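Pasting a structure here, questions to come.
Just one protein chain is left out here, and the rest sit where they should.
Entry: subunit A
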Amino acid sequence: MNKPLRRIAIFCGLLVLALLVRDNWLQYLQADSLRTDPNNRRVLIARYSKPRGDIIVDGDPITGSKKTSADSLNDFAYKRTYKDGAMWSPVTGYASQAFGATQLESLEDGILTGDDDRLFFRNTLNMLTGKQQQGGNVVTTLNGAAQKAAYDGLKRVGGKGAAVALDPQTGAILALASYPSYDPSSFAGNSTTVDSKAWTKLQKKNDPSDPMLNRALRETYPPGSTFKVVTAAAALQNGLYDSADQNTDSPLPYTLPNTRTELKNEGNIPCKNAPMRVALQFSCNTVFGKIGADLGKDKMLEQAKKFGFNSEQFTPVRANASNFPKDMDKPQTALSSIGQFETAATPLQMAMVASAVANDGKLMKPYMVDKLQTPGLDVITQTQPQELSRPLSEKNAQILQSMMETVVKDGTGKNAQIDGVTVGGKTGTAQHGLNNSEKPYAWFISFAKLGDGSSPVAVAVVVEDDNANRDDISGGGLAAPIAKNVMEAVINSKK
């Protein structure tokens, strides 16, 4: 009986060996991918085991961390808190124990938790000295006063809307507001009674106003008449017209090419053969529609692309691509050139248009992270302003500036005037939906110019008004005052 016994001994040894091999596969070869699997709750437990680094505006944190009560079942030691969460959520995004993280909270998670490789040396040092690992800080480019002006303005109007302010010379984002908004503190924890309820209530299916949508970056609206700035730029850049005051070849009434449809203006305005300055001042659909048709879709598309249309922007938070249609016939090109048909833009995109004009034709890449800091406030990286493109020559940019300044001085944008500051702008009222059945959007894009000729801020504001009478809506009435307050806030904070 001993021969089979020896074989059984070997067999039992093989069983143990199989387990050993499997364990090595599991705990050595597969260990890393299992350990860092996002579904592995330990990843979240580690993320919330220590206070998170902060997101900083104007030198003060707009975020915080709170110790969760120790006696609860919560396996997360710390919870994220936000100051003025609703105002800042389009910038910060959220970091929720139950629902994950988005935007800056997600993109800079490595720095905020301290897990980033760039903090490796410090972490190793901390480990050796027995100190707890700390998270670094994300310093933003935002301007607290401008953000407050933007958010309060949108809130006062009350409809859905968004506002974006840029520093034209650098591309730094100064304000990024969306309304209605949400307070990320309300679901930062993981309590099924409090946090889950707050989260569920904010979802689009439960709240039709969709407060969690970041309208400044992630929603595209028909830009309406504000797009005429792009069309004017195309006319100047392609040499169709050389100056703002040269009469254009614009019949009135104007029939869309190859159709019998007449393109109408809003009201009885002097658009026949009007120079571009006048046409922009009164917002002539006929003039800019014809410019678009005359230039053709390719040149219009090229100009729109130079302003940033048709590509996503990474600020580093992703902004949706704005759309200028690629395939269209002549009448559609004419409509697209006055911001109708399928043209659609994010508020960020229209702010980029205004900022390129203000910056003498140079479009800077928009960004919202100024620098990343270690827990000890040493700078890890500092964002350098980058030129994205040059949609306009310096001369043409200055022509366009003066046209936009006329709009604010004498035209539809008078509500944006600021004492002692030169303001250029363009209003827009975009209708949409079948037969324009849905609520129109009120647009205003603008820039401010100081006495020395430098431009510290460019703004785009869009407001959808649920309540107001259709006739009352105009970019000049609803959106321009908000833009004005934002520009004032920026100028005052620079003093």
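Everything that follows uses one rule, which is that contacts are C-beta pairs under 8 Å (C-beta built on N, C-alpha and C of every residue); 3 or more make two chains touch, one makes a residue touch a chain; residues count from 1.
Criterion: contacts and distances are computed from a predicted model.
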**OP:** Report the protein name recorded by UniProt for the chain absent from the figure; options are "Transport permease protein", "FtsW/RodA/SpoVE family cell cycle protein", "5-methyltetrahydrofolate--homocysteine methyltransferase" or "Aspartate carbamoyltransferase".
**Re:** "FtsW/RodA/SpoVE family cell cycle protein"
Subject >> Missing-partner contacts on subunit A, residue numbers >> reply: 1-9, 11-13, 15-16, 18-20, 22-24, 26-28, 30-35, 37, 39-42, 45, 73, 75
